[in-house]
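A single protein chain has been omitted from the complex, and every remaining protein chain is retained in its original position.
Right, chain A next:
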Amino acid sequence: MTTLTLARQLLDSTRRHVERSDDPYVISRFGDLQIRVDVAAALLERAETHPSPVARAEAQIAAAEALIAASNTEFELTGQRSELPSSLDNPLRHTYHAVGNYHLNGVH
């Protein structure tokens, strides 16, 4: 399962758990998460229509950040945290470096 699909699922299951709310802070958390998921989807689409290693890396970062935010929101609003696959094999911090090295130094 892709990181973005997982983020979407967590957003959806958290939404179903909460059902509805009039609390402006709870409502806004869903707004924040939806933006993170949609920006990751938009960058993934861009990486597919204009493929390049750096475009793919940017989409990966966006999806990973959406997933972390979704997981935190799940814990905050439901008291539970779904287990996530380990990212140790593909550490995100080096993806930031790859993207930055391309944009700052022109290194592919």
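For this structure, a couple of remarks:
Criterion: contacts are C-beta pairs under 8 Å (C-beta built on N, C-alpha and C of every residue); 3 or more make two chains touch, one makes a residue touch a chain; residues count from 1.
Here is the rule we go by: contacts and distances are computed from a predicted model.
The chain that is not shown carries the UniProt protein name "SfnB family sulfur acquisition oxidoreductase", picked from "YeeE/YedE family protein", "SfnB family sulfur acquisition oxidoreductase", "Branched-chain amino acid ABC transporter permease" or "Molybdate-binding protein ModA".
Chain A residues in contact with the hidden partner, per the touch definition given at the top, are 15, 18, 20-21, 24, 26-35, 38-40, 42-43, 45-46, 57-58, 61-62, 93, 95-101, 103-105.
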